[in-house]
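For this depiction, one protein chain was excluded, whereas all remaining protein chains were kept in their positions.
== chain A ==
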Amino acid sequence: MSTIRPFEKPLGMRDTLPTIFEKKESIRQIGREFLLGRGFEFIKTPTLEYYETVGKSSAIKESNLFKLVDSQGNTLVLRPDMTTPIARIATTKLLNEKIPLRLAYFSNVFRAQELEGGRPAEYEQMGIEIIGDDSVYADCEAILTTIEFMKTLEIATFKITIGHAGILDAIIRKNVDDEQQYSVLHQLLVDKNYVGFEEAVHSFNLAPEQATILFAFLQEATELTNIRQISKFLYDKDMFIYMEQLASVLEIANALDYIDFDFTLASHMNYYTGMLFEVFAENTGYPVGNGGRYDGLLQEFGYAASAIGFALRIDQLLEAMPKKQLTVDTVLVLYVATQFEKALKTTASLRRQGRRTTMQAIEGIDDIARFEKNFSAVVRIAQGGIDNDY
């Protein structure tokens, strides 16, 4: 271990400097108004949670958790996602008051450090959860909320890919011989390794019709023109009928332009049980966010209720948003010490007008010209009176 230099931060940790801070803050403000306007209520949960409960129920791999030990010897985790803590409070507290619940959050989540650049270990998510509504309309609301929010941020080109964890599960399980084969194929789809999927199916020595169905499914599900094509792979049509309903509800809402269905979509978030989706946008090479229905998770906290939610990454939203220079009007009131009282009055009146005003004594700075360059207007208050250009 080399010595730590003064400028270094722990691996994967990032500073937020004023310019970026303001941009993120504007997303937060827009998001807050947007979600309040749709009947969501904001909450906050602790940064630290017990490993035994939230850590274990979270869908984040154990090796990706930040762990520490408290003074009683309990293992704690830095919150790896927001869905699990929300499931904890909802089931133990809030659900007694209101069902369905519509909750929203802005929150930092932590994932273990990775060696390479471009993968922050702490990042901010904005998300919602709708708890206690198992209808197709809750799924639709989650998707429409995503679409409307992306539009509100003026992100022009984005795609939402929708799949269904239960349908994928049923199709694979029906056509393999054991659990081991199922998890191999499922993982390959999580990694979107189509080549590996075909190789694995060949190597399993499945019955010819099973292999044929799996190949056909992979082929058709990735080039879907109509979700009806999936129906023939399913024996139990309930889930399929559900997805058809979702598609028709989304059509009524005029949302289909932003949507692709891909029934090979699989998530490493293993608590998803039903519909799940991923959000991608132009100008960023990483997913902007993802979401889905998780009907089993709340049961782990002792209350059977269905829920759906999504989370979007603030840093990726920022990448995808049109690059606008934030122009803020800032005023500098520069005064000599003897004119302090006059400066106070001038500043107060400027601030009342809503202008962002910095008060600075000339005595306190060395390079006046350089400092003045940071402001859009300067008011100089010297012995002789006020000289201003505002």
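Just so we're on the same page, a contact is a pair of C-beta atoms (placed from the backbone, for glycine too) under 8 Å apart; a residue touches a chain by one contact, two chains touch by 3 or more; residues count from 1.
Going forward, contacts and distances are computed from a predicted model.
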item	value
Listed names "CDGSH iron-sulfur domain-containing protein", "(2Fe-2S)-binding protein", "Sugar ABC transporter permease" or "ATP phosphoribosyltransferase", with the criterion being the UniProt name of the chain not displayed	"ATP phosphoribosyltransferase"
Contact residue for the chain not shown (choose from A:Thr157, A:Ser248 or A:Ser349)	A:Thr157
Chain not shown: contacting residue from A:Lys192, A:Lys345 or A:Lys373	A:Lys192
Chain not shown: contacting residue from A:Ser58, A:Thr146, A:Ser267 or A:Thr284	A:Thr284
Absent chain, residues of chain A that touch it	118, 157, 159, 161, 191-196, 198-199, 222-223, 260, 278, 280-287
